[in-house]
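A single protein chain has been omitted; all remaining protein chains appear in their positions.
And now, subunit A:
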Amino acid sequence: MQQFENASAGDIVLSIADRIIENRAYLSEIDGKIGDGDHGVNMAKGFGMAADRIRGNDMSLATAFDTLGTVLMTEIGGSMGPLYGVMFTQFAETIEKSSSIDAPAFSAMLSNGLDGIQSIGSAKVGDKTLLDTLVPAIAAFDAANADGKPFPEALDALVLAAEKGRDSTRDLVARIGRASRLGERSVGVLDAGATSCALILKALALGAKQKLLISATAGR
């Protein structure tokens, strides 16, 4: 069974935060084309604050997700604060009792995160939001599992689908949020939330793959 330890895996969340902070200007720039240009600024602020609380504290993945989710929900606001906040808090709740994380646990975590987002937001796939990244990514991960693919390959499928989903938002008309008032004028630009979601999922998948490699080596 391929799995990695929950304990000490909180550094995966640090690498997610690093990617968001590196892309601060880029995310604000694409948001500025059809939104108000603060996505990168607010995301980097929230993820940076969470990283400061996680760093050096040898946290489990569950605790690090909870720290990030709580910071986003209580200190960031905007749309992304509650949406990503609820997603990461749900991630944390799903895995907090698991000492190790295998593909089914990883899948349950992603699905509960999605449920959390859908309980407070009203967007659907195709509305040009982060769901256009998240929903196909989870579907691809689950399909790879159902096909009996190894956990790392399923994570590759997740990243591929996330990026494809992100790119699909370029041709979509925004139907929700600030960009929706632009109608057809929102076509031709990536959705900022879909873009940050792809960054998050990729960093999460890469982090998980690295942990799988370490546990495979240790078990040998």
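For this structure, a couple of remarks:
Heads up, the rule we're going with is that contacts are C-beta pairs under 8 Å (C-beta built on N, C-alpha and C of every residue); 3 or more make two chains touch, one makes a residue touch a chain; residues count from 1.
Keep this in mind: contacts and distances are computed from a predicted model.
Choosing from "Heme exporter protein C", "Sulfate transport system permease protein", "Amino acid/amide ABC transporter membrane protein 1, HAAT family" or "Glycerone kinase", the protein name stored in UniProt for the chain missing from the display reads "Glycerone kinase". Shown as candidates are A:Ala7, A:Ala105 or A:Ile176; the residue that touches the absent chain is A:Ile176.
When the whole complex is considered, the residue among A:Ile20, A:Leu83, A:Leu131 or A:Leu201 that touches the unshown chain is A:Leu83. Considering A:Gly10, A:Gly121, A:Pro136 or A:Gly207, the position touching the chain not shown turns out to be A:Gly121 (whole complex). Listed for subunit A, the residues touching the missing chain in the whole complex are 28, 32-38, 40-42, 45, 73-83, 120-121, 176-182, 185.
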